[in-house]
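Working notes for the structure below.
A single protein chain has been removed from this complex, and every other one stays in its place.
And then subunit A:
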Amino acid sequence: MNPCPCFFRLGKGRRGSIRFLSPPVFLSSDLQLLQWGSEGSLNHRDRNSTPQPLLNPRGGLLPCCPGAGRGRGLGAGREAVTSSRRRKNMAGASGLGTGPGAAGGDGDDSLYPIAVLIDELRNEDVQPPLENLATVEETVVRDKAVESLRQISQEHTPVALEAYFVPLVKRLASGDWFTSRTSACGLFSVCYPRASNAVKAEIRQQFRSLCSDDTPMVRRAAASKLGEFAKVLELDSVKSEIVPLFTNLASDEQDSVRLLAVEACVSIAQLLSQDDLETLVMPTLRQAAEDKSWRVRYMVADKFSELQKAMGPKITLNDLIPAFQNLLKDCEAEVRAAAAHKVKELGENLPIEDRETIIMNQILPYIKELVSDTNQHVKSALASVIMGLSTILGKENTIEHLLPLFLAQLKDECPEVRLNIISNLDCVNEVIGIRQLSQSLLPAIVELAEDAKWRVRLAIIEYMPLLAGQLGVEFFDEKLNSLCMAWLVDHVYAIREAATNNLMKLVQKFGTEWAQNTIVPKVLVMANDPNYLHRMTTLFCINALSEACGQEITTKQMLPIVLKMAGDQVANVRFNVAKSLQKIGPILDTNALQGEVKPVLQKLGQDEDMDVKYFAQEAISVVAQRLRKLDFPVKDSGEPSVPRADKNHFPRPRVPGEDTGKGPVYPLHGDTRDTLAQLEIAELVHFSQSRD
């Protein structure tokens, strides 16, 4: 398709190595590069010499807003450029892709971003295109344009703001199409504070009319900006104008508008006094907490902590706690789950002197119900925060009231609930010590460790270092060590990989001596496993452990095994040997490198398999570099500059053209006698990509 080989190379050939699209641009734009270098000294004369193909049809100098172009305005301009590019691409023009090298006529266009970057932008350059972008249908583009306009507004002087920016906002606010009106909603709050009183009144008037716009999209936009707008208004205007708007929006016919009003409620409440809150806001909020649409109630539950803080302790006790009780027993599981999530924060935000009694008497009874809820999301939401209550309630209450709940949840049928409890053990550990729980903990952990779903197993592995730290080395050796070793031979790669990392973290926690006695021998035994995947696991473990274990163990125990595996009959094992040698190279001393590693690598460098050869050569160059540095210790940067090799367990994609053009662009190591290996690699690639 694309006639430009350079582009091809950039796109597909080499992961990560960035090249210019094509040398001609690079060479012919030396003028621009020079200017880029001397950016600070640019003046308007320079500007005129720069190609400016699109932006500024009017030309001429404009003194209106000094500084609008520099600093943040510049960023805004760049965003506008990317947005407009995006739009062009969507319009079907192949745009950037064809590249400047493809046709000479495109040259100017490709310089355009550079022109924008190096030049000083004026208001005239950015505002009109941004205004256009603020009216397009594509929501992402519009939002970005509004964001940029908001930044620009900060650079205006008050006079320029009224002369250039406010008219723009007015135009948008009175646009025919809903898109421009929704964009306008986000711009009122940035121009209001610095506008004159007459203009302020106009702005308020316009915001009012958008709040009762015929189109729900506009009302939603207005409702979502209501809180922000309220913050910049004078207190009187908040009471006389914002509160009625809030009340109206909160009783809109569309629940999607009403729920946004709940969000605004938080901001408005922060501005008003206690008395005003009671009379102006609370009636509406009470109504929202009992709204017939679950979405609105969900929003109240979701914003509960913010509301609680904004409303203050008195209203919390009288109104919010009863409302919260209702939310905890709401008929929709979504609402209950959102409320359950807030239990801990609710407790933390209560006044310290009464919080224990409030929670014990008014919240705990509802929590007890939720532990046996019918919906697993509710239970797991609760499980993720319930442990946090123990610090608030203290040791005795925790043992008497919370512990039974924890134990019940540890036995829950849903693995997510159990996981959430286990992941938060540290809170309880601080209050009552983990021993209280360990009896019930162990069966729960074992069950999760053997769960049929690999994602569950993965999750419990991640908590192993934490658990190990809290349960101590003895308990670990006795009960959990065998689990950790079993994961190394799991049939899912992600689990084996996580188990490898887990070992590394455990060694960091328990020290090298422990590693030498308990972990390393077991890992090394796997090097003789008949399954090549397990043999590779040994290599991966060595990669992970060598650094934590230090030079001595690595050289004496691990290296011989790695070297022995260089003769493995499966090519995948051999090239992983090369990779491992490259990885542990920095830990070894010169003798080992020179005497043992290098010959083996050289042998692998002559391997019949091209991937083995490739990785062997790569390792040789790294090791050679290391040897050179050891010989002439100039400045050891610690980490050798390894190009992209260590973390990716999959073979390097072949550069197009290297192999005579046959086969796919990314030939994985495909050995026909070993289809399992192909599968395995497909799995490796899959996972490393999904992790990226």
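By definition in this document, a residue touches a chain if its C-beta (ideal position, glycine included) is under 8 Å from a C-beta of that chain, and two chains touch if they have at least 3 such contacts; residues count from 1.
Note that in this section contacts and distances are computed from a predicted model.
Novice: Out of "GPI-anchor transamidase", "AP-2 complex subunit alpha", "AP-4 complex subunit sigma-1" or "Serine/threonine-protein phosphatase 2A 56 kDa regulatory subunit", flag the one the UniProt entry gives for the chain missing from this complex.
Specialist: Going by its UniProt entry, the chain not pictured is "Serine/threonine-protein phosphatase 2A 56 kDa regulatory subunit".
Novice: Of the listed residues A:C331, A:I352 or A:A452, which contacts the missing chain in the full complex?
Specialist: A:C331
Novice: Could you tell me which of A:S293, A:N349 or A:N481 touches the chain that is not displayed?
Specialist: Spelled out, the listed residue whose C-beta touches the missing chain is A:S293.
Novice: Just name the one of A:G175, A:P216, A:G469 or A:G605 that touches the chain not displayed here.
Specialist: Selected residue, touching the omitted chain: A:P216.
Novice: Just to verify: which one of A:S256, A:Q270, A:Q287 or A:S305 makes contact with the chain not shown?
Specialist: Touches the omitted chain: A:S256.
Novice: Just the residue numbers, please: which parts of subunit A touch the chain that's not shown?
Specialist: Touching the missing chain: residues 1, 3-6, 9, 14, 17, 22-24, 27, 90-92, 101, 137, 139, 177-178, 215-217, 220, 253, 255-256, 292-295, 331-334, 641, 655-658, 661.
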